[in-house]
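Removed from the display is one protein chain of the complex; every other protein chain stays in position.
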Amino acid sequence: MSTVLYDTPGPRGILRNRILTFVFAAALLAGLYFAYLKFDEKGQFDAALWEPFLQGDVWVNLIIPGLVNTLSAAAVAALIAVPFGFVFGIARLSEHKWIRVPAGAVVEFFRAIPLLIMIFFAQYGGSAVLGLTVTSFTAVVFGLVLYNGSVLAEIVRAGIQSLPRGQTEAALAVGLRKGQVMRLILLPQAVTAMMPAIVSQLIVLLKDTALGFIVAFEDLLNAGARILPANFQNLIPAVIVVAIIYIIINVVVGLLANWLERRSRRSRKTTIKPVEAPQSVGVG
Amino acid sequence: MGALVEEFPVILGAFWLTVRLTLASAVAALVLGTVLAAMRVSPFAVLRGVATAYVNTLRNTPLTLVIVFCGLGLGLVLDVSFSESLSTNYLWLSIIGLSAYTAAFVCEAIRSGINTVPVGQAEAARALGLTFTQNLRFIVLPQAFRAIIAPLGSLLIALTKNTTVAAAIGVAEASLTMKSLFERHQDSVVAIFFGFALAFLVLTLPTGLFFGWLSRRLKVAR
Partner (left out) sequence: MRVRRIGALLMTAAALAATLTACSGGDKFVIGVKFDQPGLGLKQTDGSVKGFDVDVASYIAKELGYTPEQIEWKETVSANREPFIQQGQVDMVVATYSITDKRKEVISFAGPYLVTGQDILTRADDTSITGQDSLQTKKVCGAQGSTSPARLVEKFGEAWKGQYLTEQQGYGNCLPLLDQKQVDAISTDATILAGFAAQSPGKFRLVGQVFSEEKYGVGLKKDDKETRDKVNAAIEKMFADGSWKKAVEANFGEFAPNFATPPALEKY
């Protein structure tokens, strides 16, 4: 698309583009140089602030445990959210109003409110109402499951609805019961179609674990913004390093998702189009 | 229930802050996102590269981290300061964080909108002799925007909910206020939670309906 927006430049156009490119590049470099000067002026390039990242111990004892907590919170939340999504997604398609309506209400409710207030509620409500101690891990997982589970429920519903009606009709005609139609005919096809959307939602879930920082969950962001600065007074460098770790993880998982999608598209036997991922704006 | 009535002015103030935070960030994100999208389809490799790098970085960083970095980093390193009043200063820093993050998603939405505009439109515009800027301004972007009203609406809803993350740097918007009300009224945690949830529903549901209506109304007939 980008190439149809402008003509192939002629000799004067090429010259003008070169000059403009030079101007933009110079402006960019000037901006970077300004940031560099400011970092330097504030002593943010001091070796003492960056040297900790060269020590194996710092990684083993301070950073990796945070990373492990982030990944385990994401894994546990995903393991619960996916079944949650399937149960509620299918329930919304039920023929019985008393199943369909409450399921729809739950899904719509948790999709419409911020994840953070669910986490706060889990933290305070658990002890105030039930007398339970809710660890920050539990609170984070609770919020992630309800929010992402509800988004996944919508993906599941869309996946099943994207199948041609003829599939259900034919299955019923050959004598399958409703449960069998869902299990044997609809779900296997729908799962293929919604796999990419599910995976991209799980990436969002992984990113959202960073909200745990606000409730003092000992995650990767906590390691970068609290634990490392407490030891080395290097808030800015630590946050930058942790950001790079997050970006690497998300890019790798994203590539994995793309590969999965290509693979499933290759082996797909139906002509069903993949379900479009919902607006996957990470909250965390 | 009593706690909700008693604290009503506090809650109202908190949500008013949430609304202002949302609107200011939305405007900034829309402007920045449009500029980024224009950069990504521009004839200049440098601009395309910068915009692509920006979008990929911001989209893969957790929002909490972006806000913490803006809240602490911009002031500490770049001497960014908006106001002598601390709460106003952190409010603006969180707006920067929220809009910088959301702009990456706006940029992607606009790009997908540009892709819905038939190639013939841009070609016809070029045949008439329009330059790149004119082409974008008069032909492509107006149609692209009308095609992405619904996704922009979802982004606005997501942004409304995301303003809660400003709590990370102590901006007393709705979620942080809810937390302090939890501490003050430990016997009515459930009522307070549902009160705040309801208020968020009031903010987000009409937004969704309005943008759905708008996108149907402004749909480009093809």
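Labels A and B are assigned to the chains in the order they are written; within every chain, residues are numbered from 1.
Here is the rule we go by: a contact is a pair of C-beta atoms (placed from the backbone, for glycine too) under 8 Å apart; a residue touches a chain by one contact, two chains touch by 3 or more.
These figures come from a predicted structure and were not determined experimentally.
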item: Which of A:Ala103, A:Ala210 or A:Ile227 contacts the chain that the document leaves out; value: A:Ile227
item: Touching residue (missing chain; options A:Leu79, A:Ala170, A:Leu184 or A:Val252); value: A:Leu79
item: Sole residue of A:Asn17, A:Ser94, A:Thr135 or A:Gln167 that reaches the chain not shown, by the stated touch rule; value: A:Thr135
item: Subunit B residues that touch the omitted chain in the full complex; value: 68, 72, 75-76, 81, 84-88, 90, 167-170, 176, 183
item: Where the unshown chain meets subunit A, residue by residue; value: 42, 52, 55, 57-58, 60-62, 75-76, 79, 123, 133, 135-136, 213-214, 216, 218, 225-227, 229-231, 233, 235-236
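The criterion applied here is as follows: only the chains that are shown with their structure count from here on.
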item: Computed distance of Cα centres, subunit B from subunit A, in Å; value: 17
item: Touching residues on subunit B, where the partner in the complex is subunit A; value: 40-48, 50, 56-57, 59-65, 68-69, 72-73, 76-79, 102, 105, 114-115, 119, 122-123, 126, 131-132, 135-136, 140, 151, 154-155, 157-159, 161-162, 164-165, 167-168, 174-175, 178-179, 182-183, 186-187, 189-190, 193, 196-197, 200-201, 204-205
item: Subunit A residues touching subunit B - in the complex, by the definition given at the top; value: 1-2, 4-7, 9, 17, 20-21, 24-25, 28, 35, 38-39, 42, 44, 109, 112-117, 120-121, 124-125, 128-129, 207-211, 213-214, 221, 224-225, 235-236, 239, 242-243, 246-247, 250-251, 254, 278-279, 281-284
